[in-house]
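The complex appears here minus one protein chain, its other protein chains still in place.
As written, the chains take the letters A, B and C, and residue 1 is the first residue of each chain.
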Amino acid sequence: MNFASDNWAGAHPEIAAALAREAGGFAAAYGDSELDKTVEQAFNQLFEREVAVYFVATGTAANALALAAVNRPGGVSFCHREAHMIEDECGAPEFFTHGARLAPVDGDDGKIDVNMLDAEIARFPPDFVHAGQPMAISITQATEIGTVYTQSEIKSIAAISQRHGLPLHMDGARFANALVALNLSPAEMTWKAGVDIVSFGATKNGCWCAEAVVFTRPELATNFPFIRKRAAQLFSKTRFIACQFDAYLNDDLWLDLAKQANAMAERLRQGIKQSKFARLAWATQSNEVFCFISKTTEQHLKQQGVLFHSWNLPRDKQGIEHQDEILVRLVASFATEQREVDRFVQLLD
Amino acid sequence: MNFASDNWAGAHPEIAAALAREAGGFAAAYGDSELDKTVEQAFNQLFEREVAVYFVATGTAANALALAAVNRPGGVSFCHREAHMIEDECGAPEFFTHGARLAPVDGDDGKIDVNMLDAEIARFPPDFVHAGQPMAISITQATEIGTVYTQSEIKSIAAISQRHGLPLHMDGARFANALVALNLSPAEMTWKAGVDIVSFGATKNGCWCAEAVVFTRPELATNFPFIRKRAAQLFSKTRFIACQFDAYLNDDLWLDLAKQANAMAERLRQGIKQSKFARLAWATQSNEVFCFISKTTEQHLKQQGVLFHSWNLPRDKQGIEHQDEILVRLVASFATEQREVDRFVQLLD
Amino acid sequence: MNFASDNWAGAHPEIAAALAREAGGFAAAYGDSELDKTVEQAFNQLFEREVAVYFVATGTAANALALAAVNRPGGVSFCHREAHMIEDECGAPEFFTHGARLAPVDGDDGKIDVNMLDAEIARFPPDFVHAGQPMAISITQATEIGTVYTQSEIKSIAAISQRHGLPLHMDGARFANALVALNLSPAEMTWKAGVDIVSFGATKNGCWCAEAVVFTRPELATNFPFIRKRAAQLFSKTRFIACQFDAYLNDDLWLDLAKQANAMAERLRQGIKQSKFARLAWATQSNEVFCFISKTTEQHLKQQGVLFHSWNLPRDKQGIEHQDEILVRLVASFATEQREVDRFVQLLD
Partner (left out) sequence: MNFASDNWAGAHPEIAAALAREAGGFAAAYGDSELDKTVEQAFNQLFEREVAVYFVATGTAANALALAAVNRPGGVSFCHREAHMIEDECGAPEFFTHGARLAPVDGDDGKIDVNMLDAEIARFPPDFVHAGQPMAISITQATEIGTVYTQSEIKSIAAISQRHGLPLHMDGARFANALVALNLSPAEMTWKAGVDIVSFGATKNGCWCAEAVVFTRPELATNFPFIRKRAAQLFSKTRFIACQFDAYLNDDLWLDLAKQANAMAERLRQGIKQSKFARLAWATQSNEVFCFISKTTEQHLKQQGVLFHSWNLPRDKQGIEHQDEILVRLVASFATEQREVDRFVQLLD
């Protein structure tokens, strides 16, 4: 029973098969193969417009280079206080932007509060050289704590970004999980709602390694080929990424995988709701479930071989009564099986 | 007939099979899986000592982060004028070292000339703050023009690096090809000859994507985990790299693949030597062959579907008489078949 | 009546005279003149030990390069939320450290709270590569809101820095004002209390431009000459800085100037305490006074030609009742005259 993280799963059999199929023969390197072009077209269709798509090695690279593409000297980017960029990327966004700052914005349920965002941006008046200058806004979809921005919430943030002339970035490490939760199209969840750049993650949802930066406004990507190459993120045998995306997007595999992960999370939620040994910490919609358990229960579960991580209580939840329990995160993935979920729920009985 | 580059080949079937085999099940992410540990041990055995090994996404990343690990403010690294670092990495080494400089050193046959190296280092007297300070020496093995440093040549350069207290780095994008050409062990070609850090490349020799920075003096790697993570080069599903290296190093597969590539290059050399439509430009020992052909021959070959790149005449070869011919590079890889080589040689008849 | 900032004052006559005296003749450039050496000796005496002292152009440079000297990849430095580094340096500390982060720590009266500092550092467990690694602690003396750390408070912070192996930096843009307020020696306020690096500012206290980074542990400065030169902060005619410091430190001029500034601030405080049109916002000890006034009073003062800046209410003061008043900062300097203070106080009557 492994609920540690969706990146503990391996690759879906279709992905592995694609890698095997593509292994033979010769093809142009550095993004120039036929398959690379095919996948670029697939992204255009997916987003229902011409986009600029660039493969990179990691989700951290996607986020950091997306910001690098819109970098300004003394720049300040605004993201939620618990964003992956701030908490888990070892300063990569700051490094690739030569020291641009990430300004944490608070907000309930892991989502940026629009009023707080406005107030935070107001701390950097135009031309006040001492404070630095606003540069970008970034939201995480699904968020780090398993919640999902509605399209209308995205539009509210986009309205602020447009008012200040700031590009809006979406960290989509769990893009597919949010998408199927909202039942929106990629276009609806991104550029139709005002998102300019997407870190499009597929690794957590069944690929070995498939991350891309997608510019829904390709004019923002003018220098990106040089930014990516200088960042040592241009693979030579790009086919090995392209064939993963090819299989991933083919025949809605990616949506099916995300639905499976979300459904397993939902089953976890149902089970926890019934249990007297665990309490849901807050409502989630995607493939992550957060709950409180006692230290005794924690020990019991670990002894039974259940894997999961404990989690820090988010700032906006710090009023929650939790009676010496610990907060834990349970992540479902495409590879999570129903019987594993059911065994886990049984253990909570 | 594809001699464009060894990175136009895909992956060896054993590598693809390993990826498929490993796809199932769960394993710890970010380098903590059992297989990650197994491969680390394999590197220790390979190098006959404890080394520190870190997977990264690209050869450029390996080179740039190796320098970052030994970075000094105002630092200057010395490498051959035609080094990949200088010619083909879009400034990544400079970027990851915050502007440290690559000082080109000349030398025949793509190899650093020891006297010129000494003279170049002498331009940076200790404590002369205006010029900057020496930081590292880097050699490429096999070189960009297909030649190979002998162990004794490496030792001569290492003697200089030790005299000046500079770490010696080896760009081993074609490490295996050089190794089998010299018939040395990895230990003999590296730390026993004075090499401190190796960019250990496997991508060009049959993997999809498998590059590692190997510190033969692990104490140089103290900060490297943070350097790599901040550089967005820490994969989450590290198993997908580990399983490639596992298969690659298993049962001498890697040496067999390099031998095949080198043998095909040797067969090309023999064929060209016999031809009156092509002349070997210089002696090479690894899997790259450089020759002069006329523009007519070039056109003829291209019409027959032969793929290859033209090449700039290296500085030390600029006295070579080449009668309006062009210089071309032919690269053999693990995937190059004898009948393709023979067809090519026939075309030259 | 100018209370806008101590950097609105010019230079003390002794400083101007020194510049004129030194103008003639020739002297070695780039820090090698006799006078440069003399001033270095003066710093050794001042700090009662051998220190390493480096002139730089601005206080921001002193702070940013001090951090650069102790930089680590993925590094995190801890300073008070209202620190100049965070609020007013346009990201220079992040820039010069290639993206190291400034983690804001809260605390009353503009001073780091020791427990909060401990808790903040604990968020970065050793070897947890995702979060980054602690790198330095920085305190501001006098603080941005005019308060002063006692020697015992400094020692408490130093105890934490030592426990975590972190260097302790002091932003001494108003070093002299704090020193005379505490009646300590430079040694007592710095290395005897555990401070390793000082941004030693003299500009705000009567020089045109005289800032230095002082390493009380010179071994931390090994690479600093290169760090400074690469940062374009090595003046050629260093005499022009040296002669300012020479005059500044001579015959306790610097202490006299700071005492004058502090005394004028004290006189302001006394006047405000008596006034019914202004209320002291909090106790200050150095040359800055913060008070609440009504918008009517603000307008009245401005009409009478008083210059001052309004100020954001610090986070720990946000509970203060201030009845639609605004918070303003009044800064006294060496050049502030008693009659100006008295005229200001009269206006408040």
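The rule we apply is simple: a residue touches a chain if its C-beta (ideal position, glycine included) is under 8 Å from a C-beta of that chain, and two chains touch if they have at least 3 such contacts.
Predicted, not measured: the structure shown is a model, and the values here were computed from it.
Of the options A:S33, A:T58 or A:Q133, the residue whose C-beta touches the omitted chain is A:Q133. Considering the complete assembly, chain B touches the hidden chain via residues 73-76, 87-101, 129-132.
Residue positions on chain A in contact with the hidden chain: 30, 68, 72-74, 98-99, 127, 129-130, 132-133, 223, 225-230, 234, in rising order.
Although one chain is not displayed, chain C still touches it through residues 2, 4-5, 7-13, 15-17, 19-20, 22-30, 56-61, 64-65, 89-92, 95-96, 203-204, 208-209, 226, 229-237, 239-240, 307, 335.
Rule of thumb we're sticking to: only the chains that are shown with their structure count from here on.
Averaging the CA coordinates per chain and comparing them to the mean over all protein CA atoms picks out A as nearest.
Looking at contacts between chains, the pair that accounts for the most C-beta pairs is A-B. Computed centre separation for the pair chain A/chain B is 34 angstrom, with centres defined by C-alpha atoms. Within chain A, residues 89-92, 95-96 each touch two or more of the remaining chains.
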